[in-house]
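With one protein chain removed, the remaining protein chains of the complex are shown where they sit.
Letters A and B mark the chains in the order given here, with residues in each chain numbered from 1 onward.
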Amino acid sequence: MATTAEPTTAVAQPKMVNLTIEGRPVSVPEGMSLLEAGKRAGVLIPHYCYHPGLSIAGNCRMCLVEVEKAAKLAPSCATAVAEGQVVHVYTEKALEARKGVLEMLLINHPLDCPICDKSGECELQDFTYQEGPAKSRLRDPKRFSPIEDFGGDVLYTTSRCILCTRCVRFMDEIAQDTVLNVSARGDRAVIGKYEGKELTHAWAGNVIDVCPVGALLSKDSLNKARSWELDHAPSICPGCSQGCNISIDTRDNTVIRLRPRPNDDVNKYFMCDIGRLDYRWINRQDRIEVPLVRRGESLAASDWDVAIPAAAALLDGKRVFVAASPNLSNETLHLLAKLVASAGGSGAYTVRIGPEAPLPGVKDLSLRADRAANGAGAEILGFKRTASPLDGLAKGDVLVVADADLSTATVDQLALPGAILVIGTTLPENLRTASVVLPIANYAEEEGTFTNLRGRVQRFSQAKAAPGMARPSWWVVGDVLAALGKGEAYYLASEVFSAMAGEVSAFSGMNYDGLGMRGMVVNGGAS
Amino acid sequence: MGYPQPSHERETPVLSKYFGDRDATSLDGWRKRGGYEGLRKALSMTPAEIVDIVKASGLRGRGGAGFPTGIKWSFMKPGDGKPHYLCCNADESEPGTFKDREIMRWTPHALVEGCALGAYAIGAETAYVYIRGEFTEPLARMRQAVREAYDAGILGTNSMGTGKRIDVIIHKGAGAYICGEETAMMNSIEGRRGNPRIKPPFPAVSGVFAQPTTINNVETLAAVPHILVQGADWYKAMSLSSPKSTGSKLFSVCGNIARPGNYEVTLGFPFKDFLYDLCGGPLPGRTLKAVVPGGISVPIQTMEEAEASKMDYEGFIEQGSMLGSGGVIVFDDQQNMVKQIARAARFFAHESCGQCTQCREGTAWTTRIMERIRDGEGTHEDLDTLFSIADNMTATTICVLSDSCAVPVMSGIRKFRSEFEALIKKPKFHPVTAAVA
Partner (left out) sequence: MTAAIHEHETPYQPVFVGDRRKELDALFPLYPTKMACILPALWMVQEDRGWVSDAAMAEVAQVLELTAAYVKGVVTFYTMYNQHPVGKYLIQVCTTTPCNICGAEDVVSAFMEHTGCTDLGITSADGRFTIIEVECLGACGFATPVMINEDVVESVTAARVPAILAGLK
């Protein structure tokens, strides 16, 4: 439950329409489709061509329902609600019609579910199981069309296509780069493109997600897993400051793919290809798995009981400089900020910059130039944005490297600090002079929150286990603070969040559980 | 006028009076024959007055659906601040129908006049005439007529000196039966694939270029100037089945008939007389077996049904079919109905736009089964499957192309089942058995 209500805008309340769907009374705004009204009433009307983020095509004819007093079955995606309407989804007439549609969709379909990546999350499978014909009456050879590479990450398995045109509409209306078309007509129709013009748009990969069947597949995740072997963790893409909501899909503790998760306020139903395909680093094997403490010339494997006091001893009474990664959670950054505050010193972060790539059909959605998830959070929590990560490091400081990328740091710069404490996922070559190294989980291995460029605070959850003894980053920093006697240890991200909300005005009034699926905007935030 | 046959005394030539008369194609020739008087009269009236006259005449759409023209026009609200459009449907592609072709070929100015009049009546300044690409000669004649009309000041910014702007623009189709469906035609004019649109919104609300639009058939528009000149009562009286079906109508007759061609008769004319008297009945030595009275999309009639039909909107329905576009296809005893129904199904499979599942898959599947039966490889279950597919294809899609494919199949199996069964019962060819023998 949200502790602060969303600000009520001064938009006139839409007129409400009352109707009954499958015996369930429901009141919805005027102009809504029967299909959406059905969702509100808890009835999922089967459909293929309809997608809430796209225009209405009305071509699959799967969403036919019976409306009392209407002569013909109504396509529920293209029929607006009317006062007093009585809608039946599961009458014999409606079921027969949809069964007819399914039969037609299946006659030329290869029925190759055992080798299809979509199997298990395929709407054609689901609705056929639910209300399709058990047997085919086709006595003639099936139509066959070869597989085509659409470029980008997309493979088109023509014979599985049901011509719902969601992909064409996505590219046309949302990406506004009409690379796909429907070619030919009648039963010869296929999704086509112009030879040489590929699906290279930065957001083109979304056609894979909008495809309700196994026609458009990701080349990247092709044949990597059966869908039912995957675990799904709701998360936030760390690729840029947009904060697209995603699902991290893992199999046996390995990330297989990232997919967008709907959030009307941030990314609608979409995510860009850069974010989608940038996940291999999460699975990287060169991680630090145990705390390391310097013994003479070498870093020796240690234990948390030894390493935390060693880190505290290193910091005690010294000025610190924290080089923080802008991909750390608000929680971790908050605790690092406390470390800076208690020891004196400063903290900085550096954001990698890349080309912008907007998605024209959705307002304020873009692959942002700032290629980091939580620059806004770092800013709010008092870190200074710098062009080079060690700007502000003074001689004799204890340098705390909080997973920051220091690959550009010079040998001279790294010789400045009195000591180096690494709190990181990996130990790069140039940081092997560190005195203590504390292994932390990466963002997919812990939970926490990010603040996007519009100030929206959104939760991400743990998708896989951290390697070896690595611990969530906020836990590690909390332990160090506790060992210094400057704070308490935390065992839940929500506890850190509550503490932060109590201390930092931008987050005040927020509650970890209350962030919900859409997140909340920081006080004084921009969106 | 029974063009290309000589006129028959029982015809009522209004639209077809000058078919075959080369002189009528020019502007001067057309004026000599009373042309553009209807438009002149109309431009002196208010659009509402014109709509009332057309309403009173009882004129119904001649393209197939038979919707009352005056009522259709009254859906357009002049003065709503939006540009209005008239689209003239000259995409005549319904197999068996070739009346609009002859109107445009012989009396192109009749259509230009009808378009200008219709445009004025619905508050439009632009009329698009969508002519199918295969109609090269009608296209040339229409282009010539439009040019003449512009040169004479009939069209343009100051139509007939009234200060009213009326533009008529010829738009050439490119080979798609479905573009004869009004919403598909609008998409085609807009430069899109000719996919029919979901209704609502109806064209009068959001039509071509998302503006209020009326779509009328060639024959409908060509009839309007006559109504303006001679009055609604004249038109209404010119019918044997007034008031539901009024006026004269062109019927195209083709297939196995002695005198194929276009015939114009008053609605309500006895179909039996029409077939045997006007059209001359069967070819020598043959007998008629079946008739499709309104283009291939309407149910096939047995001769018994056909001979009992009155030629109007209601009369054909009473006898198990529909008036449709007035394209009469006659089959005689030499024809195999299974083969011809299979051919009709193939037509629809070829012409389906492919949007809706039932139509895209159903027309093709129906064709495959029909052709298999035709080739002697059918089974009794196939007939049940055909019925069931036809049922799935009826009243479930965006437009009626899929229904149209189901119609000849269902009516064909019902009325000529013995022909299907004869093919199914025929001994099957089996390569192994054949080799052994």
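The rule we apply is simple: a residue touches a chain if its C-beta (ideal position, glycine included) is under 8 Å from a C-beta of that chain, and two chains touch if they have at least 3 such contacts.
Everything quoted here is computed from the prediction, not taken from an experiment.
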Check the options B:73, B:106, B:313 or B:347 and report the residue that touches the missing chain. B:347
Among A:18, A:55, A:130 or A:178, which residue is in touch with the absent chain? A:178
For the chain that's not shown, point to the residue among B:4, B:34, B:161 or B:201 touching it. B:4
Had the left-out chain been drawn, it would touch chain A at residues 172, 177-185, 192-195, 197
For chain B, which residues lie in contact with the unshown chain of the complex? 4, 83, 92-98, 100-101, 132-137, 167, 169, 171-177, 188-194, 209, 252-256, 260-262, 296, 327, 329, 331, 335, 339-340, 343-344, 347, 350-351, 353
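Please note the rule applied: only the chains that are shown with their structure count from here on.
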Rounded to the nearest Å, the gap separating the Cα centres of chain A and chain B is 54
Write out the stretch or stretches of chain A touching chain B in their complex. 56-62, 64, 71-73, 75, 78, 97, 100-101, 103-105, 107-108, 137-140, 143, 162-163, 182, 184-189
With touch defined as at the start, can you tell me which chain B residues reach chain A in the complex? 176, 193, 198, 349-358, 360-365, 368-369, 372, 379, 381-382, 385, 388-389, 391-392, 395-398
